[in-house]
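Presenting subunit A:
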Amino acid sequence: MNVLLLHLAILFVFPPLLLGSIGKTKAFFAGRIGPPLLQPYYDILKLMQKASVYSVTTNWIFRAAPMVSLAAVVSAGILMPVAGVKPPVQFGGDLILFVYLLALARFVIVLAALDTGSSFEGMGASREATFGCLSEITVFLNLTILALLSRSLSLSEIFLGGLSSSWLQVGPVLILVVVSFFLVLLVENSRIPIDDPETHLELTMIHEVMVLDHSGVDLAYILYGKAVKLFLFGTMLVSMMMTFRTQDLWVDTIFFFFEMIGFAILIGVVESTMARLRLNKVSFLLFSAFIFSIFGFIVILVRGAHP
Partner candidate 1 sequence: MNVWLDAILILTVILGLFIVASTRLGTMIQILGLQSLILGCAPLFMYAQDMELYIVLVSLVVIVLRGFIMPQFLFWAIRHVSLRSDVSPLIGAGTTLLLSGVAIAGSFLLASKLHFPVKISSDILIPSSFSLIIMGFLLLVGRTKAISQVIGYLVLENGIFLFAILLLKKMPLLVEMGILLDLFVAVLVMGIVINHINDEFKNMDTIQLTTLKD
Partner candidate 2 sequence: MLLFLLFFPLAIGGLVFILPGQKSRNRMLIFTALLHSACVFSFWKFKPAFVLNGFLGLDALGLLILSVVSVLFLMVSFYLMGYFKNESDLAHRIFIGFLLFFLSFMTLVTVSRHFGLLLIGIEATTLSSVPLINFVKTRQSIEATWKFLMICLIGIALALLGTYFLAVAGMDNAQSLFLDKLLIHAKELSLPWFKMSVIFLLIGCGTKMGLAPMHPWLPDAHSQAPSPVSALLSGCLLNCAFLSVLRVGQVCFAAGQTQFFSSILILLGIISLGVAYVFILGQEDYKRMFAYSSVEHMGILAIGIGLGGAGIYGSLLHVINNAFTKGFVFLVTGNLYKQYHSKKVSEVKGVLRAYPITGIFLLAGLLAVSGVPPFGTFISELMILYAAVRGHHYVVAFLYCLFLALIFIGIADIILKMIQGGPVHEPVIQSPNCHPERSEGSHICQDSSPFGLRMTNNRESWSMIMPILFLIVIVLILGFYIPPFLDNMLQKASGLLGG
């Protein structure tokens, strides 16, 4: 019971802190002080108290979408082990459910964007869908490689110790997976160099422009959902890289916090040092990520999962 509560607590409370850390890192690089670390929390709370404005062209899809997407993302979170803590729900094959839940979240947002009938949202929806196609394959491939290496189809088993010997034996392949996964992470969470979360120009947005019409509580849900999604991807990346586990729960959790903050700083550094790519180069980037994971996959197949 204790463990369950810890898991849920981390899952619900921690994610906006990630966004705040990224903001602080970027401010540091820009020589500013920047918004406070807890700013996303304040934003979400503020938005929860505002009323929503709905366009007359929209119908129930538009109203339902933010709730559905948040629910989907949080459900995906329940499947994911964090900080060496077992998730509340786990079964063989839950990694497929995980990916599909995230896809569902994206799907309903896209639908809502199309529902508004505005050309900006439509444009963002089409871009998001295109990149989603390429990135989902890569995510699946990467997870397949990890599943082959740890010989199980359950997320908790993969990330809770299944990979401990893999770095020593198939280190290079794991490096391929990590690089590929990082690229996909940047795409799925709409970070620079794919999408600038702070741009004001709608024509250059991908994710932001889809949610232009949401307001109030809906926007709060979407913002929070974005944070949780980033948190989940970050957890996967970090668990892939840091595979050691001490047996003590609290020590593991502290380590996890530091790793996640490190991850947020990494994202911040990447965002501050790179410029946005032209849109036709983004598919190129995704394609490279795909090729990396294919390469790793082939090596694993040839070698056999038992190196």
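How these were chosen: all candidates are chains of the complex that A comes from, given by their letters.
Here is the rule we go by: a residue touches a chain if its C-beta (ideal position, glycine included) is under 8 Å from a C-beta of that chain, and two chains touch if they have at least 3 such contacts; residues count from 1.
Treat the numbers as computed from the prediction; the structure is a model and nothing was measured.
As listed, 1 or 2 are all part of this complex, and the one touching subunit A is 1. Every residue of subunit A that touches candidate 1 in the complex is listed here, in rising order: 168-173, 175-176, 283-284, 287-288, 290-292, 294-295, 298-299, 301-303.
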